[in-house]
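Below you will find the structure I want to go over with you.
For this depiction, one protein chain was excluded, whereas all remaining protein chains were kept in their positions.
Labels for the chains are A, B and C, by order of writing; each one numbers its residues from 1.
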Amino acid sequence: MNNRLSLSQAFVFLLRRDLLVALRNRAEYAMPILFFVLVITLFPLAIGPVPELLSRIAPGIVWVAALLAAMLSLDSIFRSDFDDGSLEQILLSPHPVAVLVLAKVCAHWLVTGLPLLIAAPLLGQMLGMPQQALPTLLLTILIATPVLSLIGAIGVALTVGLRKGGIILSLLVLPLYVPVLIFAASAVDNAAAGFDVSAQLTMLLAFLFLSLSLSPWATAAALRMSAS
Amino acid sequence: MFLWFHKFGSPPHFYRIAGKWIPWLSGLFLVLVTAGLFGGLIAAPPDYQQGDSYRIMFVHVPSAWMSMLVYVAMAVCGIIIMVWRMKLAEIVLISSAPIGASFTFLALVTGSLWGKPMWGTYWVWDARLTSELILLFLYLGIIGLHNAIEDKRVAARAVAILAIVGAVNVPIIHFSVEWWNTLHQGPTVTKFDKPSIYWSMLLPLLLMALSFQVYYVLALFQQCRAELLRRERNSKWVEEL
Amino acid sequence: MIEFFNMGGYAMFVWPSYAISALVLWLNWYLPRNQHRKLLRQLQSRHGSQQQ
Partner (left out) sequence: MSTSALLETRNLSCIRNDRHLFENLTISLEPGRILVVEGPNGCGKTSLLRILTGLRLADGGEVLWRGEPIGQQAADYYEQVNYVGHHDGVKNELSCIENLRLARAMGIPSNVGLDEILEQVNLYAYGDSDVASLSAGQKRRLALSRLLATESLLWILDEPFTSLDKDSMKLFGGLFEQHLQRGGIIVMTSHHDISLPQQALTRLKLGQQV
């Protein structure tokens, strides 16, 4: 009787499968970056191209846009699996569902959260953000976008069974994003002014570890509930 | 204790008890609220700084406390739902949501009305008001999610998860907003605080807070009875009514 | 009595906030009570019709 794969093997297996699936429909995963760039180009059009004003509010704009882009891409975590029934197979696996959910969220983050890193410096320049703020901007995106995916996964798991889940998703998830937005935006703002940002970064790391440890269980419970 | 918890938890039993308690609770609430209003509006002296405008505090502060208290109660119901799957906890949770949302809305409205004479603008990005606003969104999220799901047993479990996740986030949000507020505003602006409290002001405040708590139980029982009828439409015990 | 209602010049703020509070609290009690009564009537009428 050969026994089942170890948990880590199943985790890596599901992670690789999801990345494979994402690779096969690349177009769908380019949307968040395009949305990110599009939203940011709207602000100068609305507020006027005055460089001093733009650079002053650049950190806030970049982070609000990153947050919305991350939220928009959340739906794809479970939607395709829910529709074709493979979500049920995951729920029926002997492995703890929370760990498999973590694999799916990691795959989703690698495909949507990380690419925002590429677009961010370019947009920082467009808004005239001071040079010294860029490393902090990249660092905050690197630390904060996984938190957005992890918390967002709870909202998606709750609304995946609903016909018009999209609107409810934003109402559920955005209030939970507020702490991340506050600390990330103020980190980049302080960096632009040359102050020390270690306080904000450590808070973001705390959020990361908190959501890494708690949110998979909530997401698993929510998935089990939506699948019933 | 568990037997009581279980017996009290059976819907028909709760329905009868709630029915018997409502008149008493209404009476108690009316007594407390008139005492509180009398103390707050008439007996308490005007504040040397804010004059009579501080009297809004007797409504603003209790509703802010209640908005937090009701959310904590909902989170506790959420845990009971997830662990023991008690049908009554589902009814209590979803019945508390509109009441909690109303208290939060009240706290926001009275807060901005109180802010007008002090700062000349209706909305001030003060730490507590901002957290109340986000708390209101959390309530609306819970109500929205519950309406969006048809099967009410599934909806109750979804809302239970959201209430627990929300409860974990409320202190974090509150802390972040406080931190954000001190960062941007700095200590110069007079903190949005109650005036120095004399006994003559504290008593009405506590009376009002107590009356709001009694009111919460009253409105909760009322809402639960309606929700129970709606949920148990064709079960046997409803037939005998 | 007049200066009581004047609230030291802040009448425009104190009374509306109390009025809104009274309204919201009353609604939260009144609406569920009505719903409850309406449901009871519906059940009785449905129950009554079953017996005939």
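A few remarks follow.
One rule holds in what follows: a contact is a pair of C-beta atoms (placed from the backbone, for glycine too) under 8 Å apart; a residue touches a chain by one contact, two chains touch by 3 or more.
Source: prediction; values computed, not measured.
The chain we do not see here touches A, B in the full complex. Even with one chain removed from view, chain B keeps its contact list with that chain: residues 85, 150-151, 153, 233-234. Touch with the hidden chain on the side of chain A covers residues 1-5, 9-10, 13-14, 17, 20-21, 24-25, 80, 83-86, 88-96, 224, 227-228.
Assume only the chains that are shown with their structure count from here on.
Taken together, the touching pairs link the chains end to end in a line with two free ends. In this assembly, C is the chain whose CA centroid lies farthest from the centroid of chain A. A comparison of C-alpha centroids places B closest to the centre of the full protein. Taking the mean of the C-alpha atoms as each chain's centre, chain B and chain C sit 17 Å apart. For this pair, chain A with chain B, the centres built from the Cα atoms lie 32 Å apart. Within chain A, no positions touching two or more other chains are listed.
Listed in rising order, the residues of chain C touching chain B in the complex are 4, 7-10, 13-14, 16-18, 20-21, 24-25, 27-29, 32-33, 35-36, 39-40, 43-44, 47.
Touching chain C in their complex are the following residues of chain B: 37, 41-42, 46, 51-53, 55-56, 59-60, 63, 95, 98-99, 102, 105-106, 109-110, 113-114, 116-117, 215, 218-219, 222-223, 225-226, 229-230, 233, 238-239, 241.
By the touch criterion stated above, chain B contacts chain A in their complex at residues 82, 134, 137-138, 140-141, 144-145, 148-149, 154, 157-158, 161-162, 164-166, 168-169, 172-173, 175-177, 179-180, 183.
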